[in-house]
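A single protein chain has been removed from this complex, and every other one stays in its place.
As written, the chains take the letters A and B, and residue 1 is the first residue of each chain.
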Amino acid sequence: MTARLFELMLKAAGYTVVISVASIGIGLLVGILVCAAKLSPRPWLRWPAGVFVSFFRGVPLLVQLLLIYNLLPAVGIVVPSVVAALVGLSLCTAAYQAENLRGGFASVPRGLLEAADMAGLSPWQQFRRIRAPIALRLTVPALVNEAILILKASSLVSVVGVIELTRTAQNLAASTYEPLLFYSVAGGLYLAINWIVAGGGALAERGLRRGRLA
Amino acid sequence: MSFDLAVVVAALPAILAGLQVTLGIWLAALALGIGLGFAVAALRHFGPGPLGLALRLAVEVLRGTPFLIQIFLLYFGGPFVGIRLDPVPAGLLGLSVYAAAYFSEIFRAGFVAVPRGHVEAAQCVGLSRAQIVRRILVPEMTMLVLPQCVNMAVILVKETAILSIIAVPEATAVISALGSQQYAFVESLFLLALIYWLLVEACGWAGRALERRLSKFRFA
């Protein structure tokens, strides 16, 4: 493989990272809303949130991507394929992140909130100062895990024509008749990015260690 | 956009055949993945050091790369090193190895999670190493890892859809092909989503039922 082709692969890897980071970010925001709706006492909020989570966790991402890619034009929305890919990835990860957040909130020991209650904190202050910070810390490992899953899952957006790492490897493998080489390099790049993400996650967890549940 | 039921009815035999392939590959990969994964976990836990290291590396690579890349390597790269497989066996092999990597991690964590005291108590009453594994570690671990195993089974159902990309004639391939022939892509994809959703919900439901039945064996 020439240096030029390798540079092409590296660029594609960068594109994969951009798509993944954007999806994780949008997914986190949507996930927070979905989680809030799921924890809401109002059934008309809780119920659709439940269906949302169940659907996006129960249907293969590939099918979701194909659906969104074909559904948007069918209802008259014409967008580039990368937008359809972003919508699909973000909604999928939002469903998982909503569940992670819900788990984090459920794991905050009741006693800590009783202590806040005794100290006179209002329900909103309890949420903002005690419940949310502890729950977010508890979900950091799950968030890192989700980031790695989405990075790998982003390979599927190649199917709807986004020229990211997997699609680039596919194109080069087809034109050079060297599938072993290009898929191995792509795999190595995915692995390297994942290790960096996992390492960063471990550092973040270490940084938060002093404030872990005693 | 209207849903034409006649299209679906006419294609029902093809859809059922695709579903059969999906279910068959899923269950076979599940069984192979669990068996192979358990062997890898046991070798890493009890086997010699260098072997453990090599297995660890393999598991890390399999868990760190997309399944799509793995299946491309096997299916398109395989013939260059003498592995010439049809789509179905290639898909089954790829999915099983992929599943084994994840299952091995689940089992390994399970081995570690069994309290040391339980093993020590067994040693005190004179159980042999093999007996401890068979009578203490494996049953206790099974209880501990059951939820993650169900979770993994659900992930595998969904991963079978990816096999459509290498032309395995499973549900996603059959139904989306049907959609493009009939110009009813959105309808057929909704049908497909519904099928997977039902499969996943059923799998989760069965897993929870199994957990409830086994919960009486759970240690405090």
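The rule is short, and it goes like this: a residue touches a chain if its C-beta (ideal position, glycine included) is under 8 Å from a C-beta of that chain, and two chains touch if they have at least 3 such contacts.
Criterion: contacts and distances are computed from a predicted model.
> The complex lacks one chain in this depiction; which UniProt name from "Phosphate ABC transporter ATP-binding protein", "RNA polymerase sigma factor", "Cytochrome c biogenesis protein" or "UxaA family hydrolase" does that chain carry?
The record for the missing subunit names the protein "Phosphate ABC transporter ATP-binding protein".
> From the touch rule at the top of the page, work out which displayed chains the omitted chain touches.
Across all of the complex, the chain we cannot see touches A.
> Out of A:26, A:112, A:142 or A:180, which is the one that touches the chain we can't see?
A:112
> Which candidate, A:62, A:134, A:151 or A:169, sits in contact with the chain we can't see?
A:134
> Using the touch rule from the top, list residues of chain A that touch the missing partner.
Output for chain A: 109, 111-112, 114-122, 125, 129-130, 133-134, 137, 209-214.
Here is the rule we use: only the chains that are shown with their structure count from here on.
> Give, as an integer number of Å, the spacing between the C-alpha centres of chain B and chain A.
21
> Which part of chain B faces chain A closely enough to touch in the complex?
For this pair, the touching residues of chain B are 1, 60-61, 64-70, 72-73, 76-77, 80-81, 157-162, 164-165, 172, 176, 185-186, 189-190, 192-193, 196-197, 200-201.
> In the complex of these two chains, what residues of chain A are touching chain B?
Residues 54-55, 57-64, 66-67, 70-71, 74-75, 148, 152-156, 158-159, 166, 169-170, 173, 179-180, 183-184, 186-187, 190-191, 194-195.
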